[in-house]
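Beneath this line is the structure, given in structure tokens, with notes to follow.
Just one protein chain is left out here, and the rest sit where they should.
Showing chain A:
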Amino acid sequence: MDIDDGAGDRRSRFASSRSCRTFPSKFPTPPIPANYSRLDLSKVRSTALLKPFDFCLCLANPDWESEPFDFLINGVLVRMSLGQFLFRNGISAEKTLEIEYIRAVVPRKEEDPCLHDDWVSAVDGSSPGFILTGCYDGLGRVWEAGTCTHLLEGHSEPVTSVSIINPGGGESFSVATASKDRTLRLWKFNTEDPTNNPLRITAYKILHGHGAAVQSVAAQTSGNMVCSGSWDSTINLWQTDEPDSEGADVSIKKRKTAGEAKESQLEGEAVSSLVGHTQCVSSVKWPEREIIYSTSWDHSIRKWDVDTGKDILNIPCSKALNCLDIGGEGSALVAAGGSDPILRIWDPRRPGTSAPIGQFSSHTSWVTACKWHESSWFHILSASYDGKVMLWDMRTIWPLFVIDSHKDNKVLCVDWWKGDSVVSGGADTKLCISSGVSVQ
């Protein structure tokens, strides 16, 4: 949707439009004063487009007139008046500028929050059909269209992290949850079950092995394995499939005799363990088949090779880190936030430097979660203890928008849902959904 618009110089004499793909260049662009900001530019753009005959498809949309736009000069978003922008970036005012415009990314609609019984500690929106949340009351919940359809029962302590193992898996889904009770549980459920009351399901597999609270879980893209980071400073890898081995049956029997398990519950042990962090592993991500990223409170981000179990990359940071996500340009950038209000972006492909390539610092407290957009290279969400969720664009240092629906309560988790909604959960026991975020 990169439409090249006419450019304006600071003196606002005349701006010739060049290389316009969506409307004819013979159409004269009005001169743009230097004190024009985004709003004025949007108006200019709307009028400029409305005057010609219904040329583009966009014009068929009646919303266009009130549509806010964002403007890019040399690949940087304009967030101030044109004059200031030119001055800051050292661009000569005498040249003809090329201003690109894109639709401004703003949430259009605030949907009803999903109410929980306790703090919402984890959310996963990778499946378009439902939202999976973890809660401090030890339950996992599955939400479809604002109602809770499934309750994942079994954890004795707060759920800290949830992950959908096969997000695109038709009707039957399997998910993994991690909890402070030192276990991970794997669940299976079918979204097609029509229920009025939430269906209570139990885990088909319990993963024991961590010596302390499990802080984070991430599933392999293929769905065969999950990895988890824990307070015992290790990362464990687990098989997700249901083994038919005898040992598992024995354990079932044991549990049955103990009279705890009612259904068939398997117990699993870690396939392997990645040791190297010295403190709590706060977040893990498994973006590729062989690569695991992890952050820890020992101020480092590590990249692990699954096959060898060695860390191939160690990015030092000055703060204890809470969250991590991989995405952005080439799905290779590392975003992490920690015990300070700054969201940092690293490029692990850049050799010989461990300095972050981007820093977003509009939050006022710890960053608890960050999430790249699935398809966009530029957009990243962050949540913080200051109660705000912010959407960032890599092309500007100011947030594109701020969702303040948690009202100063700590936001603990945030995720994209269906590519155009932001779901976030926090200490106000709500799962807030802001939809209509049109990120291309």
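Convention: contacts are C-beta pairs under 8 Å (C-beta built on N, C-alpha and C of every residue); 3 or more make two chains touch, one makes a residue touch a chain; residues count from 1.
Methods note: contacts and distances are computed from a predicted model.
The chain that is not shown carries the UniProt protein name "Ribosome biogenesis protein BOP1 homolog", picked from "Large ribosomal subunit protein uL24m", "AP complex subunit beta", "Ribosome biogenesis protein BOP1 homolog" or "AP-2 complex subunit alpha". Residue-wise, the contact with the chain that is not shown comes from A:R182, picked out of A:H116, A:H155, A:R182 or A:K303.
In the complete complex, the residue from A:L152, A:A320 or A:I403 that touches the missing chain is A:A320. For the chain missing from the display, the contacting residue among A:L39, A:M80 or A:A212 is A:A212, taking the whole complex into account. Looking at A:F69, A:F130 or A:W231, the residue that reaches the missing chain in the full complex is A:W231. Annotation: of A:D340, A:D404 or A:D420, A:D340 touches the absent chain (contact as defined above).
Take chain A: the residues that touch the chain left off the picture are 119, 121, 136, 182, 211-213, 231, 279-280, 282, 297-298, 318-320, 322, 339-341, 365-366, 385, 410, 412, 427.
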